[in-house]
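One structure coming up, written as structure tokens, with questions to follow.
Excluded from the complex is one protein chain; the other protein chains are retained at their positions.
Entry: chain A
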Amino acid sequence: MKLLDCPDIGKRPISEFDYLGEIRIPPSDADEATWADYVFNRDNAPGVLRERWYHRPTGRWFILERNTLTDEVVGLVDPADVRYKEPNYEVPA
């Protein structure tokens, strides 16, 4: 059984979680090439990633820092730290 060691609720079976992927800040006011790079490309290099996890029984969202090389959770991130201002999109006429 694989466990996820959540700094908030402790060790829980990985089957109780949904993985929502790496947190990435979208570029604002960027050209198309930058946006294409953001949408389609990933570094995919081992290291510490900030990832969203959802624990279904408690209904809680977590932002965890996880070392993808060692599969070790190294920290809990405050959502305020990954908040970003959404760009003002103009709807074309």
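One rule holds for everything that comes next: contacts are C-beta pairs under 8 Å (C-beta built on N, C-alpha and C of every residue); 3 or more make two chains touch, one makes a residue touch a chain; residues count from 1.
Assume contacts and distances are computed from a predicted model.
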>> Leaving aside the chains you can see, what is the UniProt protein name of the one that's missing? Options: "RsbT co-antagonist protein RsbR", "Glutamate synthase [NADPH] putative GlxC chain", "Sarcosine oxidase subunit gamma" or "Phosphate-binding protein".
In response: "Sarcosine oxidase subunit gamma"
> In the full complex, which residues of chain A touch the absent chain?
Replying inline: 1, 9, 12-13, 15-16, 56-59
